[in-house]
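Incomplete set of chains, arranged as in the complex.
The letters A, B and C name the chains in turn, as written, and every chain counts its residues from 1.
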Amino acid sequence: MKNTFGASVAVTLFGESHGDYIGATIDGLAPGIEIDHEYISRMLTLRRPAGRISTSRKEKDEYKIVSGVFNGRTAGTPITILIPNENVKSGDYAKMQTVARPSHADYTAECKYHGFQDTRGGGHFSGRITAALVAAGAVCKYALELKGICIGTHVKKCAGIADRDFSDLASDIGEVNEKLFAVLDEASGVKMQGAILAAVSEGDSVGGILETAVIGMPEGVGEPWFDTVEGMLAHMMFSIPAVKGIEFGAGFAIADMRGSTANDPFRMKSGKVVSVSNNNGGINGGITNGMPVIFRTAIKPTPTIFRQQDTIDFGSMSDAVLVPVGRHDPAIVHRARVVQDAATAIVLCDALALRYGTDWLR
Amino acid sequence: MKNTFGASVAVTLFGESHGDYIGATIDGLAPGIEIDHEYISRMLTLRRPAGRISTSRKEKDEYKIVSGVFNGRTAGTPITILIPNENVKSGDYAKMQTVARPSHADYTAECKYHGFQDTRGGGHFSGRITAALVAAGAVCKYALELKGICIGTHVKKCAGIADRDFSDLASDIGEVNEKLFAVLDEASGVKMQGAILAAVSEGDSVGGILETAVIGMPEGVGEPWFDTVEGMLAHMMFSIPAVKGIEFGAGFAIADMRGSTANDPFRMKSGKVVSVSNNNGGINGGITNGMPVIFRTAIKPTPTIFRQQDTIDFGSMSDAVLVPVGRHDPAIVHRARVVQDAATAIVLCDALALRYGTDWLR
Amino acid sequence: MKNTFGASVAVTLFGESHGDYIGATIDGLAPGIEIDHEYISRMLTLRRPAGRISTSRKEKDEYKIVSGVFNGRTAGTPITILIPNENVKSGDYAKMQTVARPSHADYTAECKYHGFQDTRGGGHFSGRITAALVAAGAVCKYALELKGICIGTHVKKCAGIADRDFSDLASDIGEVNEKLFAVLDEASGVKMQGAILAAVSEGDSVGGILETAVIGMPEGVGEPWFDTVEGMLAHMMFSIPAVKGIEFGAGFAIADMRGSTANDPFRMKSGKVVSVSNNNGGINGGITNGMPVIFRTAIKPTPTIFRQQDTIDFGSMSDAVLVPVGRHDPAIVHRARVVQDAATAIVLCDALALRYGTDWLR
């Protein structure tokens, strides 16, 4: 439902880039879960622009939890997190209001909101709103960790340069969760950042692929039709601005395999069912099978580039040329990774609460 | 919500492979829409197994609409479609009940349903259930066509062999909708079918990629957060058994592009806003921009193969070997394509009814 | 959502009075629950018209469960129940199609469905549809009984004649669940039936009040805002045709009380918290407190009477006179009582599954 996602644990998002606050409300989270402010702050820091590979907008993201937390723990009631918008320079964007930035939501916002949308800095479509999603997801992600469910995302690819694959998941997840530029292979990370800077120097931008792993998910969660774990995660992930694709397990590569290769043989291991390979990404028939949940998203290059672009002016409904100004990211893949972690955590909390009840995460 | 999908137009699925009926209920569809039985039958035929590249199970799919249609038109009330199960040979599957078929839902069904699931022929997880989804989607797809919104899907890839790209969408959609094996390039289709038969002869199976195009969607439909058009379509598509990935527009390939290439410049054309390229698949910021909606799904090779496979017996919780018997498809990509059409139609009817009200499709 | 109710356990209704089938799909019910066909049949019998105090339409209600039940128990998948329509005499109603029966849904159906609604026998608005609701609710009610949660409803008032109050709930519930005309005091029941027959003889109809009690509900179920137990039950009860009001505990009478009388003092009793009075009907702040849940609904007199009535013809949009024909009930309060039981069971199963997870009812 629009700006609310989830059936048992639900997150509502609100705010515009240059409004007073952006924020999120988490409803339905079990009572008694510890709130770790350092954990939330660290996740917000990972999303924040940093250095020359990001926008020069300074975002402090000094969030405040204004409801639903009592004596440092969730009260079981809606948790509203507010993040004030600071350092907003609306003037930078003033001229753009009816000249649609290609591949941005300017024109579609006009179609939907008929000129009443807040166009300053992307308004409600701004990537800035993901800070609220991250804060909400951080609460959920920490709650999952207390139950032994860990989530980590790395930049699998950026500007055509690949990171190494996940290997030891527990250790790899721990590692990427500590990194600002989340790669498993540092050398690849250096190359990626070089490629981002090269794009900057040409007034251009780059995209990439994010890969997420979840370990510790109990088996038997999800539904065979409609509310498959894949479907719920996919539904949510396309809310991360710039995501244009998602694949689970072997993903699109599975299309070229034969069944004899693609199938994941089951085996018993220490009394637990495991599969020898994980081409299905931990999900069979929409339901978790106890293996790690693995998925990747395609992140498009930031649509704002420092080049002149053909476009239209939807005020006059005529052809126009866009000469961009303002602050923007030459790549967001490295920042989006923590949004993906957060979004994943929200979906899994919902699926688990539906399966096991509203007290399970306690 | 589980077996119901949609907020304004909602479809509920029910049934097991070897039960009395499978079926679907469509709720919320506008009154007064013509029901074209030939259209529904044709879509059901396209899903049905045919020839040596499919299972030898004979399915007549003689559906019956038992509510919600009056004098040949939708009454505005829930439309329930029943499809009796015939030609069921439960005996074929009887031995498999606790030996999990790898990459099937047997084990996850056990985790979720604790031994009470109907295991005959895949039960509620069977691809057979998609016949009900197709019937429901056929009603929706026809309703959309009456409003000028046309959907078509082709087998973009099968067993590693590629079809040509969509070019003239209106004509290509018309063409693939008439074909049993939906390719744009007949020669490629012949090769694909050869590859399927080659896999059959080796007791193996193949996968592929399905590409869907939608033309005529009004601009301004969808939401910026959560109920993005991508998110809603993706949520639904993962209910098609075997789908392991979805991508919109340029999809995963966009990850390697630069912004200057990936961006879709807008232009005015005959008073209408169009984009010169369509790397975003007709969606910006989660909202349709009036360009064709384009997406692809990855279809895994059928997990049932005629080879011995390692697995576990979840009855005894011990290692086991699976020697498959019964009737199965060496590929389902060519049959799944009409399921994808149907599933797309359902999602779009819901999105349109939410946007324009419950009478709009009339 | 329209014809689907519930978030974790959801029921979808479909059908028209003179269509092929009416039916219901129950989704989300735990696997492994025994299906007691005698129990379902008995509840359907209690709803069925009987004797001179009911319509002469004969309804056999030979339901069939076509999905979701395997080896006599719920499989955990959607349970679809079909009830064929027999003994339909569409001709009886043919003349009424554009002359709106006052206080029926004929005119509002026209406003909503623009002439495409099935008008035969009330179509989708017919009380007949409640047979499907009863069948679905019977499955849920039996599941609750297995967990010690019992529901019973009596005709608290009919044609102005009152039944005695509930006293020993466990015994009273057992008693009314066995009765065709559910009163606690037989003498009152005889008077009520006499009053119904008196109304019949004058071509008129009567209404009444139904009182429902639920014992065994665990404390702590429900939500403080929006999904209060009262709100969810009330939402559902207004789907019982003819219900025009609902009240919990002391209900409207509480409006005239003072706090010192209205308050329910808590006491410990055998280690359990109880309240000395139960003016709040077992619910405080929207959440069950472990005391019996008690509510009453107001049932209006059947709108179809055998008298000439002023009305309009919505075909010609002109004043008209209605001379009713056909079969109808002079009262439905005694039949609606089992619908209320069923509807209550559905809501409670949903609330419990949300609270304790999808396996709890097992």
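What we mean here is this: contacts are C-beta pairs under 8 Å (C-beta built on N, C-alpha and C of every residue); 3 or more make two chains touch, one makes a residue touch a chain.
Remember, it's a predicted structure, so these values are computed and weren't measured experimentally.
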Number of copies constituting the complete assembly, 3 shown: 4
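Keep in mind that, in the parts below, only the chains that are shown with their structure count from here on.
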Chain whose Cα centroid lies at the greatest distance from that of chain C: A
Copy pair chain B, chain C: interface residue numbering same or different (half cut): same
Separation of mean Cα positions, chain B and chain A [Å, integer]: 26
Intercentroid distance (Cα basis), chain C paired with chain A, Å: 45
Between chain B and chain C, centroid-to-centroid distance (C-alpha), Å: 38
Residues within chain A bordering two or more other chains: 7, 224
Touching residues (chain side chain C, partner chain A) in the complex: 7-8, 77, 224, 354-360
Touching residues on chain A, where the partner in the complex is chain B: 1-5, 7, 13, 100, 102-105, 107-109, 111-112, 124-125, 129, 157, 159-160, 199, 203-209, 219-228, 230-232, 234-239, 241, 243-260, 262-268, 271, 273, 275-276, 279-281, 283-290, 298-305, 307, 309-312, 314, 317-319
Partner chain B, residues of chain C touching it in the complex: 1-4, 7, 10, 12-16, 19-23, 25, 27-28, 31-32, 64, 66-68, 70-71, 73-80, 82, 112-118, 123-124, 359, 362
